[in-house]
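For this view, one protein chain was removed and the others were kept in their places.
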């Protein structure tokens, strides 16, 4: 293995690590607000729960894009 | 493989990782506010749900641009 | 390929990644406030929806400028 | 191509990427407040819509300056 | 072992460390808001508890993606 | 072209990119507050509109200073 | 020992140090909100205490992932 | 031209770019508050307008200092 | 001693120093909120005191993980 | 000219650029609050105007210190 | 003395300096909230004083861990 | 002149530039709050004016310390 | 003197400079809240004054730890 593999490994780590920052904070804000909304208006808890899952899935996807690139890069290290 | 492939790998990781930060935080804020709005005014939940999906899609697109560049760069590593 | 192609790849990634941060956060704030406004005053939801789409398009454009430069740079790697 | 072209490419990417951060956040704040104001006082929605477009155009211009420099720099890579 | 193993080790550390920042803050926000909501509306504590566990699991997953890449990279050091 | 031209290109990009951050955020805050004020007190909308244009022009000027230096530097690359 | 061991040591330190930032802030927010909620609604203190312990454990786990990678890396220094 | 000219160009760009960040944000805050104040108390709009122009001029001056140094440095590149 | 010992020393310092940032801020938030809660509802001060100690211990542990790695690394300097 | 002149030029730019950040934000906060105060209590506008000019002058001085050092450094480039 | 001693000195400084950031801010928040709570509910000032001292001691300990590592590293410079 | 003079020039610029950040923001906060306080309670404007001047002087002194070191360093460039 | 003395000097400066950031902000928050509390409840000013001095001393100590390490490092430059 040469230095290039080290740089590729750094890249894989960067892709998955940094992509997780925004998604983590975003999921925290979204689910926190969802709990508040359910507490204020319990009769819409069904609608909000469904939307929360969709929103969490959207944000999870952002990190999965990073994970995808990370897997492709790890595959290059061989 | 030479050092240039390492730099390209770093670039691919940077594109998808950093592009996910803003989208993650933005989706969190947008969906959080959507839950609040539905809880305050349940009868507009239909309108807001549609707009939320459109807004989430807009923000998801920002990261997909980064993913696109990342795929093109990973393709250069060969 | 030489080191210069690596630097160009980093540039392409930087252009699209960083340009997406501000747009992502901005779209989140704008659409979040739009949901709130519709919930407070449902009868203006038509006006706000139109303005929201225009505002989202303006912000999307900022990242597309970055994507444009990124494509031009990726084209230089050859 | 030599290393200098790589540095010029980084410059082009920096100009358009960084210039988009402030404009993105600013457009988000401005349009978010515009929606709120229309919801509070629907009868001024005409005035605010016009001013919002002017403000968005001003902020878009900031990134276009960056894009301009980026095009000039990309033109130097040849 | 050569320098490349050092870079891979840095990558493994980066992946798990940085991925934990966003998840940590997000879990804190989400669970804090959950406690508040239960205190305001004790009769929805069941719904919120279930949603909290799901949200915490989503966020935990983000760091586990980072851990996964970290394990794969540590496995390359040999 | 030698490395010095690369550094000058980076400088041109830095001047216009960074100068646009503050102006973008500032213009967003100023125009957002202007919309709010017009909504609260519609009869002063004329005064505020004039002042908003002057304020936006002041902030635009800050980035134009950066653009000016960027043009002068791009002219040195030849 | 060669430079590679120094880089591995830096990696071990990075993994455990950075992973502790988010968890620390998150645990602070979560437990602070838990105290507030108990003070507002003392009769749900049992439910909140249980949930607080679960949430703290989730966040502690994030740092333990970093500690795990750190131990594995320290073990490589030999 | 030698590397020193590149460093001087970076300096010129840094002086004008960074000096514009604070002034941009400051002008945005100041003019935003001025609009709010005029909306609350329309009869003092004359006093506030005069003070706003003076304050904007003070802040503009900060960036002009940076522009001045930038011109002097660009003049050294020759 | 060679450069590697210097890097290990930097690692030990990083582990304990950075791990203390989050814990410090978190403990400050948690204990501040605990005081507020006791002042609002003095009769739950017993419950909150116990929970505060547990929360402080959880956060202290995060830094102790960093200290542990730091000790292991200092032991490698010999 | 040698590299040392480039470093001195960077220093001059740093002194004036960074010194302008704090002053710009500070002047914005101070004048914004001054406008608010005049709007709330128009009869003290004389006192506040005088104090505002003194405060702006104090903050302007901070950047002038940086400008002074910058001039002295530019004078060394020769 | 060789470069390694310089790196160890930097490490000692980093450990104690960075560890003091979080503790300083945390102690400020905690004691500020303690004063507020005593002012609102003077009759619990005894309980809060005791808890404040314990909390300050916990946070002080975080920096003392950094000081401990710093002493061990300074001892290696010899 | 040799590279050492360039580093000393950077030091002088750093001392005065960075020292001005905190003082600028601090003076802005302090004078802004002073204006507010005078507007709320005009009869204490004398006391507050005196205290404001003392506080501004304290903060100005912080930057003058930096200026002092900067002058001493500029004097070493010769 | 060799480069190692320069690194030790940087270390001494880092220890005392960075350790002062957190303490400065913390002391500002703590004393600001103390003034507020005394203004709200003048009869507890004795208790709060004593606690403020203790809290300020705790925070001052954090910087003194940094100063201690700085003195030890300066003593090594000889």
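Letters A, B, C, D, E, F, G, H, I, J, K, L and M mark the chains in the order given here, with residues in each chain numbered from 1 onward.
Here is the rule we go by: contacts are C-beta pairs under 8 Å (C-beta built on N, C-alpha and C of every residue); 3 or more make two chains touch, one makes a residue touch a chain.
Predicted model only: the values in this text are computed from it and were never measured.
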Sites on subunit M contacted by the missing partner chain, in the whole complex: 1-3, 5-7, 9-14, 16-18, 20-29, 31-36, 38-40, 42, 45, 49, 52-53, 56, 60, 63-64, 66-67, 70-71, 74, 77
Residues from subunit L at the interface with the omitted partner, ascending: 2-8, 10-19, 21-30, 32-34, 36-38, 40-41, 43-44, 47-48, 51-52, 54-55, 58-59, 61-63, 65-66, 68-70, 72-73, 76
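We adopt the following convention: only the chains that are shown with their structure count from here on.
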Chain labels contacting subunit D and also subunit H: F
Centroid distance [mean C-alpha coordinates] between subunit J and subunit F, Å: 19
Whole-Å gap between the CA centroids of subunit K and subunit L: 27
Sites on subunit G at which at least two other chains make contact: 2-3, 5-7, 10-14, 16-18, 21-29, 32-34, 36, 38, 40, 52, 63, 66, 70
Chain contact graph, described as a line, ring, star, complete graph or other shape: line
Pairwise chain contacts, counting only pairs that touch as defined: A-B, A-E, B-C, C-D, D-F, E-G, F-H, G-I, H-J, I-K, J-L, K-M
